[in-house]
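Every protein chain except one is present and positioned as in the full complex.
Right, subunit A next:
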Amino acid sequence: MASTSTSETTHPVVFTTQTPYPLPSQKFMIPASWKRYQLSQLVNKALSLPKPIPFEFLVRGEILRGTLAEWCAEKGVGEEETLEIEYFESVMPPQRMSLLPHEDWVSSISCQLPGYFLTASYDGALRIFDYSQKLVQTIPAHAAPATSICVVPSSSAPLTTTPDSFLLASASHDLTARLTRVDLSSPEQPRAETLASLHLHTAPISSVAATSTHILTSSWDGFIGLWDTAIPENDEVPLDETVGEGQGRKKRRKVAGGEDGESAARPKRKAPAAVLKSHTARVSRVIFGRGADAKNAYSCGMDSTVRTWDVENGVCTSTITAANKPFLDLALTQSGNSALAASTDRTVCQYDLRVASSSATTPSVASLLHPATPSSVTVPPPVSSPSTAAEHQLVTGAYDGVVRLWDLRSTKGAVASFKAWDARESSGRKVLSVDWARGLVGVAGEGGVEVWKLGEGDR
């Protein structure tokens, strides 16, 4: 070691960490030619860990990718300067868990319900799979392609355990969103009943989001509908006003599953509590804020804006305007301070929501370049123990069929990526939706649904 240190240039380094594996806070002289692997071995040997844990190293907020000397040369840091290097456990390479086959494209997947995967498909059906890849229930909720699905959390029980009965909200091209009550109390005979259809939009609904009290729907007509979760007793919207008779009758027949003429079986037609109008073009995604921020909603649209809404008052409180970036998907980071928006110009941009936007265009904090159009973006759900790594992580799915894991501290390239469905074609098969919960990433798209194990998970 001594001989190498004399021949090689060394760099003074101080290691810090927030993991339960701290090194003594003293100055180390690290050879400049070392990479992540050597540093990780150093930490492992210094702590004499029983089981080797790979670490990632952050030099001044950037993940170290090459040698230390390369980083110093790039940043123009002198040899004498002491570098503070933070390390954290690196993400395990993703592993494919299971494949949930579908006949048609899957437009949306939700992993929020423990033990189950919920999918919405282009054939208009909602499907429920359990973790053993078994199709639990197929709900023909829509006559037209379903675009989005989410679970309406019940106010009594949080979504840590799966209740026997829960409410699903789904959106579709048939201009309605629907609320479906699923009862899984008897596994042999699960029951599903569509209780209400939400009538507001005059164009296909692109997304639906729900809290325990409210539901938001976004549509191509530029409106965002705000609904409460209560199931109405009677039709709030007259039938003839919205749907032509022929088509309406047919749709009802399909939904009701042949139970003709029974008013009880027919979903109640529900009117919105409020309509949020501010977008000038198609709204592609609407989401609620996290936790205490649930009174705020965020939406993105083809008019290149990300808007913040005050749900109670139904007004747009702030707008982030980007230049020529029609947005396709939106996610909030764990801290809830910034929004991640996927755009058709093949970037996923991070915007700081706290910045008061008065200027014409808001610059993005970070921009992640993709080789193909990113169609969906998701972040890991908040975990009780604060993890620095999860706070900066996100997963994007793109039209080239590749799902990428990013770390916002290293915007140059993805941390990890995998190709869904083992795409044989070079062009890949489009990923339309990704969802990440409990260490599982659900990938939905052209080839059906795949579940990959990613992140810390339930270790």
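Following the convention adopted for this analysis, contacts are C-beta pairs under 8 Å (C-beta built on N, C-alpha and C of every residue); 3 or more make two chains touch, one makes a residue touch a chain; residues count from 1.
By definition in this document, contacts and distances are computed from a predicted model.
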Original post:
What does the UniProt entry say the missing chain is called, choosing from "Glutamyl-tRNA(Gln) amidotransferase subunit A, mitochondrial", "ubiquitinyl hydrolase 1", "Signal peptidase complex subunit 3" or "Ribosome biogenesis protein ERB1"?
Top reply: "Ribosome biogenesis protein ERB1"
Original post:
Of A:Phe15, A:Tyr399, A:Trp421 or A:Trp452, which sits in contact with the chain we cannot see?
Top reply: A:Tyr399
Original post:
If the hidden chain were put back, which of A:Thr202, A:Thr280 or A:Thr317 would touch it?
Top reply: A:Thr202
Subject >> From A:Thr10, A:Thr373 or A:Thr411, residue that would touch the chain that is not displayed >> reply: A:Thr373
Original post:
Can you list where subunit A touches the absent chain?
Top reply: 105, 107, 122, 144-145, 173-175, 201-204, 220, 240-248, 282, 323-324, 328, 344, 346, 372-373, 375, 399, 427, 430, 432
